[in-house]
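Missing here: one protein chain of the complex. Every other protein chain is in place.
Moving on to subunit A:
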Amino acid sequence: MTDTTTTTGRAPAVYVPSAEALATVLAPGARPPRPSPLSASLTFGWRALLKIKHVPEQLFDVTAFPIIMVLMFTYLFGGALADSPRDYLQFFLPGIMVSSVVMITMYTGVGLNADIEKGVFDRIRTLPVWRPAALVGMIFGDLLRYVLAATVMLAVGLVLGFRPDGGPLGVLAGIGLLVVFSFAFSWVWTFFGLVLRSEKSVMGVSMMVLFPLTFLSNVFVDPATMPGWLQAFVKANPVTHLVSAVRAAMAGTTDMSAISWMLVWSAVFVGVFGTLTMYRYNRR
């Protein structure tokens, strides 16, 4: 990392600071007005896109991982739980889409934890902009990843024989609900990303939360056969409501109760964890 002055291979022209050249950039102009919260957030979102452009490998977890999830579980459970993998897929695809994207949200925390250790966050935190903008923008960038993951899974599903009754509009509505929830749920991870010491510990905590949340739900099977206490958990689980809402949308119907519950949970995540996150962010 400590590279010397010979990164170009040839000797670079020696820079001699010139007082005149510096004078032209140092003349204080009128200070532009502060950007609006939305504009600042979008600028930070642009930063996230630039990072994807320069480090495209980071898209691995929103492309390869979802494909593996779909293939693996479709063929693992398909024959046993339904008549065929193809039949199972009609029930299962919206669920695995939700659970994969919800799992991917944890990288928001991991990424933030790595980012904040770097010097650039010091500069960001000394800028006179709307305080949550840096984090909101970061999540905006992540939303793109979620949409990409959902699209990839949908494509794999369609190839394998997923035929949603809701048509393109229903599918779009389902992905829309998923993105809304993921935006809200990401604030849980920004909080852990700020509180925990290392990327590893963020990862550890995320797994501990995500495994029960995604598996103890209606993603893989109908909860009707589960013991009562487990059904109680599954019924309260926000992922269950999200899956029901998305499943209904993709099937061309509307599950108002599931949508309402999902929105309530989303509001709680933003309200509680968004507030905690900003409290930590300002206190570091």
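In the analysis below, contacts are C-beta pairs under 8 Å (C-beta built on N, C-alpha and C of every residue); 3 or more make two chains touch, one makes a residue touch a chain; residues count from 1.
Quick note on the criterion: contacts and distances are computed from a predicted model.
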Exercise for the section: Select, from "Methylenetetrahydrofolate reductase", "ATP-binding cassette domain-containing protein", "Cell wall polymerase" or "Energy-coupling factor transporter transmembrane protein EcfT", the UniProt-recorded name of the complex's unshown chain. Expected result: "ATP-binding cassette domain-containing protein"
Practice task
Among A:27, A:159 or A:224, single out the residue that touches the unshown chain.
Solution key: A:27
Problem - Missing-partner contacts on subunit A, residue numbers - result: 2-7, 12-19, 21-29, 31-35, 39-40, 43-44, 46-47, 50-51, 54-55, 118-120, 122-123, 125-129, 133, 283-284
